[in-house]
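Note that one protein chain of the assembly has been removed; the remaining protein chains are unaltered in position.
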Amino acid sequence: MARIIGALATSHIPAIGGAIAKGLEEDPYWKPFFDGFGPARDWIRREKPDVAIVFYNDHGLNFFLDKMPTFAVGAAPEYRNDDEGWGIPTLPPFKGAPDLSWAIINHLVDREFDIVTCQEMLVDHAFTLPIKLFWPEGGGPLTVPVCINTVQFPLPSAKRCVALGRAVGEAVAAWAGDKKVVMIGSGGLSHQLDGQRAGFINKPFDLKFMQSMIDEPEWAAQYSIHELVEKTGTQGIELLNWLAARAAAPGPVHKVHSNYHIPISNTAAGMLALEAA
Amino acid sequence: MARIIGALATSHIPAIGGAIAKGLEEDPYWKPFFDGFGPARDWIRREKPDVAIVFYNDHGLNFFLDKMPTFAVGAAPEYRNDDEGWGIPTLPPFKGAPDLSWAIINHLVDREFDIVTCQEMLVDHAFTLPIKLFWPEGGGPLTVPVCINTVQFPLPSAKRCVALGRAVGEAVAAWAGDKKVVMIGSGGLSHQLDGQRAGFINKPFDLKFMQSMIDEPEWAAQYSIHELVEKTGTQGIELLNWLAARAAAPGPVHKVHSNYHIPISNTAAGMLALEAA
Amino acid sequence: MSASREIFGTTPFDGAMAQRGYALNKMCFSFNNAANRAAFKADEEAYMRAYGLNDEQAKAIRGRDVLGLLAAGGNVYYLAKFAGILGLDVQDLGAAQTGMSKEAFKARLVAQNEQPETM
Partner (left out) sequence: MSASREIFGTTPFDGAMAQRGYALNKMCFSFNNAANRAAFKADEEAYMRAYGLNDEQAKAIRGRDVLGLLAAGGNVYYLAKFAGILGLDVQDLGAAQTGMSKEAFKARLVAQNEQPETM
């Protein structure tokens, strides 16, 4: 039986990819961000998860508005990264875990989640950066991408994303593969790129949200999408991925480490590593 | 307020497109099929629905296994037909009703249906043939395609398809557009194209199912997908589109006309026109 | 799926089949395009290689072996586009899969009118 060992979460600003490529981890701008990952990396080295389920949102690499899914689940033997248009370095393919993907897909449809299945799927920085950040030496895990629409309204409610995460967790826990699985949430925290409100950041909300991920994992699901956009910004809504990942690692957790840093690019960058208690 | 005037349903065998193009309606092979549409066409001429919501399944024109939706809703100003590979004539584009599409999309996501939205969408014979069959002189309605996965398992359960249809009906009934709307279900009835069981037809089930569409619209939803495949064949499962269309035209109906003919191609061809009572 | 009893002569196109048949189905999906159909006809072997078909799939394509194509993960909705290239209709496919002549297969379809009207 598979074992869910915990949940990881991080922001995924594209510039991180450039900073890694240029070796800027010790640069004063970047150091407070990268330093936050140390204890999480130690935990990963120790625990050696075999598989990561990555909850993220596509930013217009694999999906366009001609076929815009609410939820999409990867079911490919590997996932290619590709040119997103800004010249951040393209990474080598990530290995999939198709058997686990199908176990998740079968369970989700059985539980009335109307997912899109993707047997071929490009993954963008929101998928690739967490893997790079948590497995800096390479040798990363097998992966299952779970993509949540944060681009085009109507978005799935926070409640629905929690339910999705919970169902993914059930499928993993029931999966016969004898593997250690970690959940990853990618995105947020508060930021807004567009409009006259660009640059919006909400530190008190973010810190409360990060705490709630530990001890009150459905706290943010009390809010509507509109309220969450108001509180976290048009891109802060990416916290839906954190909510889903946390719901997928159910039960009590203890904090391995957390980090919060303002700003990276226009974003309040958060990092959280939680171990199943 | 929009008004749902009833539901139409028909099988959608590709060869029908060829028969229409060649003017074979009076040919002895085709006559028992095409004659079944007369009273439904009279009803449509009389009632003049402005919009049709078409529940159908794509056969590999717009969707492939790289991005396979469970449910997809069109939100385009028009829908193009295109080459499906067998040389059946390509039809001119069908007009969309994007305002209604978005009203449906907003309601469905609010009701926790995790749909794919399609602002550009090719529609195949399963969408085009019902329009051609019910509006033979052209001048067809505005359309909203709603595509249900019947291609790759896991399929949504019949119960889930009924729930989808019901939610679409709620959205239409609440829509401010002052239009007459008809629901269309495309597909079935019993047939199987693949495997050693090819040619399977189940007349007693089909006739019971057609009667249930009138007076017991959730009867078939008692069965699992596996049971429905057993009873109706691997392609007979397309009756999910009938179930959804009927659920979208809720409340009592009376039968305008029905027709059932074995075989067209490998299929038990059914036709049903129901008027909201 | 595994919990369900088998249905004679029927293989649900599930995740296992979808994985097995991806390359084959992708090739068949490409046949929506007339230029692709022409390219396939001009050089079947090169076209199959470009889509990465495995030996089992390539052999079934060469042999026009419908049951073989299904066993190799083909989905009938995509395989129908391959059949279209060959000028075969679904009754040709039905005959091939059931080991009947096309006439016998068609006669069997018509004979199904004799089924009872009630369940």
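Each chain carries a letter (A, B and C) given by its place in the written order, and its residues are counted from 1.
FYI, contacts are C-beta pairs under 8 Å (C-beta built on N, C-alpha and C of every residue); 3 or more make two chains touch, one makes a residue touch a chain.
These numbers come from a predicted model, not from an experiment.
**Student:** Among the chains you can see, which ones touch the chain that has been omitted?
**Tutor:** A, B
**Student:** Please pick, from A:A15, A:A76 or A:I105, the residue that touches the omitted chain in the full complex.
**Tutor:** If we include the chain that is not displayed, A:A15 is the one touching it.
**Student:** Consider the whole complex, including the chain that is not shown, and state which of A:I16, A:I44 or A:L61 touches that chain.
**Tutor:** A:L61
**Student:** Kindly state which of the options A:P39, A:P77, A:P136 or A:P154 is in contact with the chain not pictured.
**Tutor:** A:P154
**Student:** If the hidden chain were put back, which of A:S11, A:S101, A:T143 or A:Q192 would touch it?
**Tutor:** From the options A:S11, A:S101, A:T143 or A:Q192, the contact with the absent chain belongs to A:Q192.
**Student:** When the complex is taken as a whole, what residues of chain A touch the one chain not shown?
**Tutor:** The missing chain touches chain A at positions 15, 59-61, 64-66, 82-87, 151-154, 192-199, 201-205, 207-208, 224, 226, 229-230, 234-235, 262-263, 265-266, 268.
**Student:** List the chain B residues touching the unshown chain?
**Tutor:** Where chain B meets the chain not shown: residues 75, 77, 98, 101-102, 105-106, 119-120.
Assume only the chains that are shown with their structure count from here on.
**Student:** With chain centres defined as C-alpha means, what is the inter-centre distance between chain A and chain C in Å?
**Tutor:** 39
**Student:** Residues of chain A that contact two or more other chains, please.
**Tutor:** Answer for chain A, listing residues that touch two or more other chains: 105-106, 119-120.
**Student:** Enumerate the residues of chain C that touch no fewer than two other chains.
**Tutor:** Within chain C, residues 1, 14-15, 18, 22 contact more than one other chain.
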